[in-house]
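Only one protein chain is missing; all other protein chains are in place.
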Amino acid sequence: MIEELFFLLVFPGMTFQVVCGLGFEWLDRKLLAMFQRRVGPPWYQPLADMIKLFSKEDLLPKGANEMVAAFLPLLSLSAVLTAGLYIPIAGFSPVSFEGDLIVILFLMSVPTLAYYVAGIVSVGIYSILGGGRSLLQFFSYEVPLLIALSGPAILARSWSVSGVMSAQAGLGPFILFQPLGFVLAMVGLIGKLKRDPLDIPKAKSEVVGGSLTEFTGAKLAFWHLVMNVQAIVGIFLLVNLFLAWPQMLHPLLTAGIFLAQCLIMILILSTTSSVFARLRIDQLAGLGWRILVPLALLQVAVVILMGV
Amino acid sequence: MTKFNLQSMIDKIEDATGTPGEVYDGINNDETIYIEPDQLVDVINILRDHFDCIHLTAITAQQREDQHDTIEVMYHFWKGRGITLLMKLPTSTPQLTSIIDFLPGADFYEREVAEMFGIHYTGREETPPLLLPDDWQNGPPFIGREENDAE
Partner (left out) sequence: MQNRISIPIGPQHPLLKEPLSMMIDISGEKVLGGSMRLGYVHRGIERLAEQRNYIQNVLLIERVCGICSHVHTTTYCYAVEALLGIEIPPRAQYIRALMCELERIHSHLLWLGILAKHVGLETIFMHAWHDRESSLDIMEAISGGRVSHAANQIGGVSFNLDKAQAEMIRSTISNLRTQVEGLLNVIETEPALHARTQGVAPVSAEMIRQYCVVGPIARASGVDIDLRRDDPLPPYDQLEFKVITHADGDAWARTLVRAQETRESLNLCDTIMRDMPDGEVLVRAPRKVPPGEAIIRSEAPRGEVFYYLRSDGSENPARVKIRTPTLSALSMIPAQLAAIQVADIPVVLAGIDLCVACADR
């Protein structure tokens, strides 16, 4: 019982993921600042921002549904925290079962849909516009992402993330077998996290703040936490599906390798954020369906042939 | 299209409207012609058709201290050199014809002069305020200035 609570609340559950999420935000902002010749925030900035947000006034426009608006970020947070439970951290996974990859992907979609509903429910013109755009974006990147992520599962003949990881112990990191799948999964992750160049739903110059324009105070703090934990869970997932390493090593070394892999992923995400310009929604839809989906299908076809 | 020539401009105004414009040499840099307010549209047409000049830089209005019963309105054009059309309107009924049908850029200038000096433009539906707030009650700020200065 105590053990289960530890896994749930401390590691690899809530505390660990929240700390990693805040660490991700700091690293991302620091790297962005380096690219832009700025100094960047100190390490405690994301935590300080969260604490400050909790002290702010929490209000919504007239006509907005307070209950639903308060419920949505908490729902999203629990969804991503639960998704994170099934992903092995440096090989250590207390909970796993056949098919948990599907569950993880489902839980990771909950925040996106909640983001859309948040826009509708907070009754501001920019919120509604941002929410609509986020749904349009969801349709463009989700399908290639799901197809690309099924590649490792097919190759490992297992729909469990731990299973995929152990299969890589024998065959080697899957990125070598399906580099295209990795790239597509990265693009999909950028879309899911709504980062530059796919931050169309919250493009400041066009829709001010997107769905979250009218959110303040504790609700906004939770939304930020959702974004950060979603990012870190996505990174863990991709590292496990594509970049795993043999497990027969000393646990400290495995942890070190895992950390290095995560840092490389964060570096890739920050670099693409600072280098590329934002796409227009029609350019994204064109990109998603005309280029990404066929490439993803091609990759999966190759994987199936390889497995045969 | 010929280069702008002051004398030929005056001749064309006389041909078109019967009254020649008068050369006014009070302003340095610009060729200034003094015309009647009802000649405005004809003169602008001459500028456009004969001299290919439609760049309207500004519409200036002013009231001279010693002549409180007239408002002077100047239309400043530019074609290689500055060309100004000068008109005098009575303060009690200042009225001009709008030219936004063939020169949409004049819209903002007309609106500003209308709200600042109370000039009424015919030929357009209305002149909504451009710079003054929607609830401005005190009348054209540049007319009757001594009272306005006290605020």
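For clarity, chains are labelled A and B in written order, and residue numbers in each chain start from 1.
Throughout what follows, a contact is a pair of C-beta atoms (placed from the backbone, for glycine too) under 8 Å apart; a residue touches a chain by one contact, two chains touch by 3 or more.
As the structure is a computational prediction, the values presented were derived from the model and not from experiment.
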Sole contact to the chain not displayed, among A:Trp43, A:Phe139 or A:Phe276: A:Phe276
Given B:Thr19, B:Gln62 or B:Asn138, the one touching the chain that is not displayed: B:Gln62
Contact residue for the chain not shown (choose from A:Ala203, A:Ala244 or A:Ile266): A:Ala203
Chain A, residues in touch with the chain not shown (by the definition above): 32, 35-38, 125-126, 129, 196-197, 199-200, 203-206, 208, 274-278, 280-283
Interface with the undisplayed chain - residues on chain B: 26-30, 54-58, 60, 62, 64-65, 74, 76, 78, 80-82, 84, 103-109, 129-133, 141-142, 145, 149
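Heads up, the rule we're going with is that only the chains that are shown with their structure count from here on.
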Rounded Å distance, chain A centre to chain B centre (Cα mean): 63
